[in-house]
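Heads up: the structure comes next, in structure tokens.
What you see is the complex with one protein chain gone and the rest in place.
== subunit A ==
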Amino acid sequence: MKPFGYVRAASVEEATEAFAAHPGARYLGGGTNLVDLMKLGVERPAVLVDVSRLPLDTVEELPDGSVRVGAAVRNSDLAAHPLVRDRYPALSQALLAGASGQLRNAATTGGNLLQRTRCPYFQDVSKPCNKREPGSGCGARDGVHRDHAVLGHSESCVATHPSDMAVALAALDARVELYGELGARSVPAAAFHRLPGQHPERDTEIRPGELITSVVLPAATAGLPSAYRKARDRASYAFALASVAVVLRVSDGVVAHAGIAFGALAHRPWRAQRAEEALLGGPATAAAFARAVELELAAAEPLRDNGYKVPLARNIAVDVLTRLASAAAT
């Protein structure tokens, strides 16, 4: 590992200023992804700006009924928070389906959103990877890609985004709040991560030096029935092969709200807009759910070895939709 400088920021302004003042700087959250990648030689920061102790460590209800989660809140605390468990169960479930108890105690909200792909070529500096080294090629496209994308991939990159939390945030219509040299702004969680296109080196819409300050969970989805389901190679402590977060409101047997996002299928949480549109105003039946999900997944373009993801994603999505609908009906 390359030697690096270290500074612990005491305020948001101090953090962004320290970042701007030091070429090659990286923010440090819980370190569970960054330190790992530094050990692998994938990340080689000149300076770490520690943002893990910033006063962004609270979960608070805002006057309009939304809930603001500070970027330094740890994944375990967020999953256990009564406001989250009671109003946004899909978020709590997604967090608890990710990583391990030890990792969730360290991992932060900001760091979770910005964790990098688990593509093995990305993590191995001796292999070609356009995301790590633009122009070097993509080892996975014709190599080992069982875990890779079936939707929205490009010639340049077929990686998936590994976060469970981000999938729930996308389905819940959360927003990501950012602060940078140009001031504060916010981006919908569903549009925060990018598709790879020609620039797989850019995972998200974040600008260089911008800090994630918080995530806002909207009042509109508070208290709606929601759930997260994750399919993986073993029952615990494994990344998703396919996952789905669903937020559903049914009234008089008719779908009044549907927020559906898939995980592990694409370079970003995949908000299933086509399926949502097909469902809105229609009957909340298993047959309607299956038709809508199939419509969405018709766009899938599996690689040589990951075609299994399409029926897997279909089945878990239809199952979660059906369960939420029947729970809402009783």
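We adopt the following convention: contacts are C-beta pairs under 8 Å (C-beta built on N, C-alpha and C of every residue); 3 or more make two chains touch, one makes a residue touch a chain; residues count from 1.
Quick note on the criterion: contacts and distances are computed from a predicted model.
Per its UniProt record, the hidden chain corresponds to "Putative xanthine dehydrogenase YagT iron-sulfur-binding subunit" from the list "Phenylalanine--tRNA ligase alpha subunit", "Putative xanthine dehydrogenase YagT iron-sulfur-binding subunit", "ATPase component of ABC-type sugar transport system" or "Tryptophan synthase beta chain".
Touching the missing chain, out of A:Lys39, A:Arg207 or A:Arg304, is residue A:Lys39.
Residue A:Ala18 is the one among A:Ala18, A:Cys129 or A:Val247 that touches the chain missing from this view.
In the complete complex, the hidden chain is touched by one of A:Ala106, A:Ala256 or A:Ala290, namely A:Ala106.
The chain not displayed touches subunit A at residues 1, 3-10, 14, 18, 21-22, 28, 30-32, 35-36, 38-40, 47-48, 50, 52, 76, 79-82, 85-86, 89, 92-93, 96-97, 99-103, 105-106, 227, 235-237.
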